[in-house]
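The other protein chains are all here in position, but one chain of the complex has been omitted.
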Amino acid sequence: MTTFEPIFVPATLRDAVSDAAWVEAMLEVERALANAESLAGVIPAAAATEIADACSGGVFDVQALVEAGRLPGNPAEPLVRELRGRVSPEAARYVHFGATSQDVVDSAAMLVARNALALVDEELGAVIGLCAGLARRHRDTPLAARTLLQQAVPTTFGYKAAGWLLAVHASRARLADLAAALPAQLGGAAGTLAPLGDDALEVVRLFAAELELAEPALPWHTSRSVVAELGSALALTAGSLAKIGLDVVLLAQTEVGEVAEASSGGSSALPQKRNPVGAVLARACERRVRAEAAILAESVVGEHERAAGAWHSEWAALTNALAFTGGAAAAIRRSLDGLHVDVARMRANLDLTGGAVVAERLALELAAELGREQAHELVRAATARAAADGSSLSEAVEAERPGLAADRIAALLDPTTYLGSAGAFVDRALALVEGAS
Amino acid sequence: MTTFEPIFVPATLRDAVSDAAWVEAMLEVERALANAESLAGVIPAAAATEIADACSGGVFDVQALVEAGRLPGNPAEPLVRELRGRVSPEAARYVHFGATSQDVVDSAAMLVARNALALVDEELGAVIGLCAGLARRHRDTPLAARTLLQQAVPTTFGYKAAGWLLAVHASRARLADLAAALPAQLGGAAGTLAPLGDDALEVVRLFAAELELAEPALPWHTSRSVVAELGSALALTAGSLAKIGLDVVLLAQTEVGEVAEASSGGSSALPQKRNPVGAVLARACERRVRAEAAILAESVVGEHERAAGAWHSEWAALTNALAFTGGAAAAIRRSLDGLHVDVARMRANLDLTGGAVVAERLALELAAELGREQAHELVRAATARAAADGSSLSEAVEAERPGLAADRIAALLDPTTYLGSAGAFVDRALALVEGAS
Amino acid sequence: MTTFEPIFVPATLRDAVSDAAWVEAMLEVERALANAESLAGVIPAAAATEIADACSGGVFDVQALVEAGRLPGNPAEPLVRELRGRVSPEAARYVHFGATSQDVVDSAAMLVARNALALVDEELGAVIGLCAGLARRHRDTPLAARTLLQQAVPTTFGYKAAGWLLAVHASRARLADLAAALPAQLGGAAGTLAPLGDDALEVVRLFAAELELAEPALPWHTSRSVVAELGSALALTAGSLAKIGLDVVLLAQTEVGEVAEASSGGSSALPQKRNPVGAVLARACERRVRAEAAILAESVVGEHERAAGAWHSEWAALTNALAFTGGAAAAIRRSLDGLHVDVARMRANLDLTGGAVVAERLALELAAELGREQAHELVRAATARAAADGSSLSEAVEAERPGLAADRIAALLDPTTYLGSAGAFVDRALALVEGAS
Partner (left out) sequence: MTTFEPIFVPATLRDAVSDAAWVEAMLEVERALANAESLAGVIPAAAATEIADACSGGVFDVQALVEAGRLPGNPAEPLVRELRGRVSPEAARYVHFGATSQDVVDSAAMLVARNALALVDEELGAVIGLCAGLARRHRDTPLAARTLLQQAVPTTFGYKAAGWLLAVHASRARLADLAAALPAQLGGAAGTLAPLGDDALEVVRLFAAELELAEPALPWHTSRSVVAELGSALALTAGSLAKIGLDVVLLAQTEVGEVAEASSGGSSALPQKRNPVGAVLARACERRVRAEAAILAESVVGEHERAAGAWHSEWAALTNALAFTGGAAAAIRRSLDGLHVDVARMRANLDLTGGAVVAERLALELAAELGREQAHELVRAATARAAADGSSLSEAVEAERPGLAADRIAALLDPTTYLGSAGAFVDRALALVEGAS
């Protein structure tokens, strides 16, 4: 019921976090639990086999299971009931043995997260490739750097792309770290695992190994940092992507025109429109991920050994955070893939201010002879004059201070020779990312 | 894809805000637009009729439409394309005439909201009835008021229920006000409605009338208070409901035991558990609504004449805010319906402190003869002594200050005679709510 | 400790919500309480007079009081202790009689809010005046409407300002409604007002009247919608202001250049920079207000008769929400006051696309003779051709379809004659706002 979700989230991700995927993961958890308990000698091997068969083989009515979860307030209880009905009475005793609903739902959540994170990682990899390509290709393409949306000094489009690149790269690395540490959950009714007797810790170890999840030091029924941390990392990832989206939207403005998405969206009314839809969708996705992460952060504070509401709010929040981070990545991938970069327009925009975009250099140079204050003031006055009467900045400088050599002024005001360390920074970013992969 | 949504949201509400409901609302909007334009003489009557037929009669593949919305970044564009294909070429010119995608989606959002709000209102009405019943029935049932979760002074359960009642009543009234003012959206490509010529304002009037929505003074493509305000009101409504849920969860604690939900949830492991599931689910729902409202509040700040992302983030946020407010209401309805109120346990809990819960009265009375400081100090010492040695507070007072008459102390420490204006406040709340309905 | 607050919040507002202002308001509350209780015959008139004198006359060490509040967890307890020490032992019994700390802090919060809202209202009034001026002056000044930051169709700058105007006007009206309904708080230890006996409700009435606050139906110790609603309204107000800020920032871009703030901010490095600082600060303020409103919305859910933490989180949240809404208004006032509007640049930008910004009209007109599909396709192809080879759209149309009369095309592509109802909407907005004031 996340309205018009297919507009925002790729189908593979939707599948990976669907209710069906959650139920499948819960079955996988019950199977792993039985197996671990059988290996530890807590339940009979035959029961474990029967349970594993029931978990793998059967077709479950996901919708009915979830609806049945309304009464107990979670989907694990009806699933366990269903499973018990599918095995022999003897094996039924050993279904979900010693576990609690939260063990199943939390462990399943980690499986769902792992699967979804793999897909997110793939999208991020593609985005990184695209950013790296732009950074490399446009290492030395001059464009105006803008601060507070005002042209400030020249930079290169490669520098801008390198910033995108590093941010997404760092986000991806953080997600990979968290993905590798997703823990299994097994604590029983309230963490003590009493029904498992002395074998409890061994069962936890085996259970985690079965699921290829990390073994937690303690049950984390109400130690939710692991979930909240993932939420935060997803929000920041989506943020890094939406930052690209914001830049693209701004660069694609009719009056700026420095980039255009290859797969622009048409308009229902305007034949001429080429909307930067990928960038726009990424920005929308990010807002959702951030909201979901806020839910998860709030859930860190839960009552005693199981939270009365906070835990329940995590399920959809985690799902959506995963899905829409992937959505943001896919949207930016779409945005950057084949992005039309108008180098000439970038160059032309740098000339819009008649040289004022290089005023910093002029002021610094003149400071050597005039002193800082006077130089700064001269340049300020000249830029104001140029803006007022439409003259070029070099003309205005000459008008303000006749003595200065025109060709020297012109050279100082050439934006393409004032790119500083932009290229070096691009190299550094590329090396860092390539060294890591 | 809001995980396990049926656990939280009633089926009727899920239907009312489903993608199918949104698409149906969009068709209703296109129909109304054609009709209004026909009435205003802007398009031929025959075209309007044809369009209306196509909007009402047809079966649309909702899933395909939404998927097709990924390219343009909204679902209206493919819908309009589909509609144009379903009418004659002549009528096709007049489908969506002069309108923009946002007109369709926003107006549809208002229709969806109106329908969902009607369902929410119904649930809130039921909750109000239940609160009023509890307030009336338990107007004079003593229980301990707790501040910072410490017993403070006696109050009545009716007073507590009256507080719930007024809060939900006020929330409901606010939602009703907003529901009555939901505006139609019609501005064309960017608000000027240029294709409609001089008839534009008349078309807006007729269009709003067709949809039975309010006529806006201006198009509100980027004046989003109307949506954000609804989001906030839903969040506060959910908050009022979750407040009830929190109180129920606390009263239902094993150690308090003053209420129990009739439809308690069982546990997958513990045969004795009677979980207050309704209250728990309401608390979970509230967190989602609040998160969605935050998305909507953020969307107030949008670029120029159509926001590049903020608008797109509203669709799911509005849907979820509506659905989960209804979910919270339904959950509290479930929680309070048949709520077992243990009057004896309330009374017993009032005695837990051996009279200390009425220490305020004792201190006030003694202040008349001992002065405030001394009286307050005497009572503090006595309550500490009683807590330390397990004596009753009256014994402890006697031990601290032998002169005081034992029966007078006992009378002062009777919690059932220190209920203050609890009953009067209940009457006031009931009168206010009943006067309003 | 809100870092660099003077950059964001005017001094008058900082004063109005300072700790000193809160303490002064708490004293006013104690005074009003004593007076009301004296009028109701609950406490001796002499005591009330003495208390009132102590509340008005004295100099209190605000810092020390607040520090002393750390132990009990609120500032009212030490204030009451201090007050008791300043009056005779007899009167000391009647200081804060029957009240609880929350009564004092909540009522004081409402007084602080009222004072701050008056200042916010003033700033909003100024903003409204400025918006109205722009709307009136530029009712017919053509500029490009932008959707998803792409030029869409022509509109007028007046239309844009009218949208700003109505949004701020509506926000201001909502705040005024809430300001007029701010309730006094008086419930005693937990709402029953038991120490006041049968006079309790009369004391509440008199107390509210003394403070010129609304009389609440019930104590609202844990019915916090009144605070949360104010928070939401402030957030939406700040949102309406930040929307203006966003538009100004975008219009002021070097490449757009349609407006410039009169009081632009300079740069520490760049002599030529004219930063739209007012707009930028408004955007920053809005983010804070929204965050504070989220705290207040969360506080609706509080435990029993006094929340164990939620209430305490409200104090700063309310203060900041008020202060930074005022800050946002003051910043936009600064932004719009003397705003340089470059009408020529607006006109020039409309020509940037060689007519494509009026493509909608062309397509609609041609549809009459060519049919909608063919017309739309012709215009799409022509705009693409024009964009590709740098020709004007009228040339491109001619190239695509030689038969069409050049002057007719030129007329159709004149953006200044395709403003639709922009002017009429401006008139409507001005009438609405002026009718209201």
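Letters A, B and C mark the chains in the order given here, with residues in each chain numbered from 1 onward.
Please note the rule applied: a contact is a pair of C-beta atoms (placed from the backbone, for glycine too) under 8 Å apart; a residue touches a chain by one contact, two chains touch by 3 or more.
Keep in mind it's a predicted model, so treat the numbers as computed, not measured.
Contact with the undisplayed chain is limited, among C:Pro142, C:Gly188 or C:Gly257, to C:Gly188. Touch with the chain omitted from the figure is made, among A:Leu71, A:Ala126 or A:Leu432, by A:Leu432.
Considering the full assembly, A:Leu201 is the residue among A:Ala45, A:Ala180 or A:Leu201 that touches the omitted chain. Which of C:Val17, C:Val127, C:Ala144 or C:Leu350 touches the hidden chain is settled by the complete complex: it is C:Val17.
Remark: the residues of subunit C touching the chain excluded from display are 1-9, 14, 17-19, 22, 63, 66-67, 69-77, 80, 96, 98-101, 188-189, 242, 245, 249, 263, 265-270, 275-277, 279-284, 286-288, 291-292, 294-295, 298-299, 308-313, 315-320, 323. Against the chain not displayed here, subunit A makes contact via residues 84, 89, 92-93, 100, 145-149, 152-155, 159-160, 162-163, 166-167, 170-171, 174, 188-197, 200-201, 217-219, 221-225, 228-229, 232-233, 235-236, 239-240, 242-243, 246-247, 250, 283, 286, 290, 293-294, 297-298, 300-308, 360-361, 364, 367-368, 371-373, 418-422, 424-425, 428-429, 432. Mapped onto subunit B, the footprint of the missing chain covers residues 144, 146-153, 249-250, 252-256, 267, 269-277, 280, 298, 349, 352-353, 356-357, 359-360, 363, 376-377, 379-380, 383.
The definition used in the following text is that only the chains that are shown with their structure count from here on.
Taken over every residue number at the interface, the positions common to subunit A and subunit B amount to over half, indicating a same-residue contact.
Averaged C-alpha coordinates give centres for subunit B and subunit C that are 24 Å from one another.
Each of the following residues of subunit C touches two or more other chains: 146-149, 152-153, 250, 298, 360.
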